[in-house]
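With one protein chain held back, the other chains of the complex are shown just where they sit.
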Amino acid sequence: MEKNIVLISLFSASIAVLGLAPKVMIASGVPITAQSMGIMLCGTVLGAKRGALAVLLFLALCALGLPLLSGGRGGLGIFVSPSAGFVIGFPLAAYVAGWLTTRLKMINVFYSSLVGAITGGIFVLYIPGIIGMSITLGKSISEVTLIALIYLPGDCIKAILCAALTQTLFKLRPTNVLSRV
Amino acid sequence: MLALRFPKPTALDNVPATIKLLILAFATSGIFFIETLGTMFLIFLAIAMFHFLLGWQIFKFSVKLLKPLLPFIAIMVFWHLYSRDLTGGLLIIMRLLLIVSLANLVTCSTKTSEIAEIIDKILGPMRFLNMNTQAISLSVIIFIRFTPIMLERHHILSLAYKCRSGRRPSWQIILPLILSIMDDADHVAQSLKSRSTFRV
Partner (left out) sequence: MIEPKLVLNKISYKTFGRVILENLTLTLDEKSIGIIGKNGSGKSTLAKILCGLIHPSSGELEVYTNGNTKSFPRLDVGIVFQNPDHQIIFGTVEDEIGFGLKNLGYSKSEIKDKIAVTLQKFNKASWIGSSTATLSHGQRQLLCIMSIFAMDPKIIILDEIFSGLDLPTTKALENYLKELPQMIIQITHDLSILKKSDRIIWLDDGKVFLDGSPKSVLIEYSQHAQRNMKL
């Protein structure tokens, strides 16, 4: 029980840390932050329920005004900005990522968490994300999807990294990868 | 790691949080119904003046908080220049700035404890879901205590990487960071357990 509380809190904090860490430039020239990878990681490592709780904890603290979202954003503004859809979709993304990682127990950790990370962190996350952008930017869904495509290459890399990390963590600290316990 | 607050106390601080949130909710939804550029511009000006009246420092601070919206504004500018729909573009940009700055106004003028109380009230009816409140408050405490420690660790790992590779690390230090988190989790959990004698 204590381990659950602590792992959830620490992984939640890691979402903040990965967001506050300096941005990385990737090929397409768009700076990406590791924050959404933190979301995927919460799911693939902690499992569906606990991963979602970790993300909810993170969001609750952001709502309180702590500037934990990448770029030092925080407070209620994050729920009305163009990325609000993504922010609201974060817990769901973690849940789905974790659910798949656990459900696909029979296959290798890397592949199950890859499927989880891509499904949760990209497919499931982009739906509310695109809807949110459409509302706030006043564009149609198809138009906004074009904009969202900018994030796609970065998110794919993050999903692969997330899967690799989950696999390594499972090898080194199997009892702490709660999604596969 | 401090919450976002205005650099100086303002008159808004004394308005009860619930009222501020209700006004915010109405204003935000209302703004979406404004379709004429003229009306939007007037409201935009009014809110900008309001910020200005709160003080020059507050105004500067609020503008700084809008910086993360720049990429989106840039996209909108290019988009609408390309589609020759300048009025539409301006409408959207002003709406964006208005909504986010109003939300920020509430965030920065409300005490963390007040917002925490409101979150508590919202979660209240969910208590039937059997949520352990002590677990939640412990989680928040551990989060707040360990985030600076983790940031520090991230910083040191970056330095250690840099001094042996000459470049700043990106993804390479994430594994050692998360590993240390997991090891810390074991220790902290044991320390918690050793003092929570008869808790679950």
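Think of it as A and B in the order they're written, each chain with its own count starting at 1.
Note that in this section a contact is a pair of C-beta atoms (placed from the backbone, for glycine too) under 8 Å apart; a residue touches a chain by one contact, two chains touch by 3 or more.
Keep in mind the model is a prediction, meaning the values are calculated, not measured.
Chemist: Any idea which chains on screen the missing one touches?
Modeler: B
Chemist: Which residue among B:K60, B:R145 or B:K162 touches the omitted chain?
Modeler: Checking the options B:K60, B:R145 or B:K162, the one contacting the hidden chain is B:R145.
Chemist: Which residue from B:S113, B:T133, B:Q172 or B:S196 sits in contact with the chain not drawn here?
Modeler: Of the listed residues, the one touching the omitted chain is B:S196.
Chemist: By the contact definition given up top, give the residues of chain B that touch the hidden chain.
Modeler: That gives, for chain B, the contact residues 138, 141-142, 144-145, 149, 184, 187-188, 190-199.
The working rule: only the chains that are shown with their structure count from here on.
Chemist: Any idea which chain B residues touch chain A in the complex?
Modeler: Touch list, chain B to chain A: 1-5, 21, 24, 28, 32, 65, 67-69, 72, 75-76, 79, 88, 91-92, 95-96, 99-101, 103-104, 106-108, 110, 112, 115-116, 119, 135, 138-140, 142-144, 146-147, 150-151, 154, 168, 170-171, 174-175, 177-179, 181-186, 188-190, 192-193, 196, 199-200.
Chemist: Taking the complex as given, what residues does chain A use to touch chain B?
Modeler: Within the complex, chain A touches chain B at residues 1-3, 5-14, 16-18, 20-22, 24, 34, 37, 41, 57, 60-61, 63-68, 71-77, 79-82, 135-139, 147, 161, 165, 168-169, 172-173, 176.
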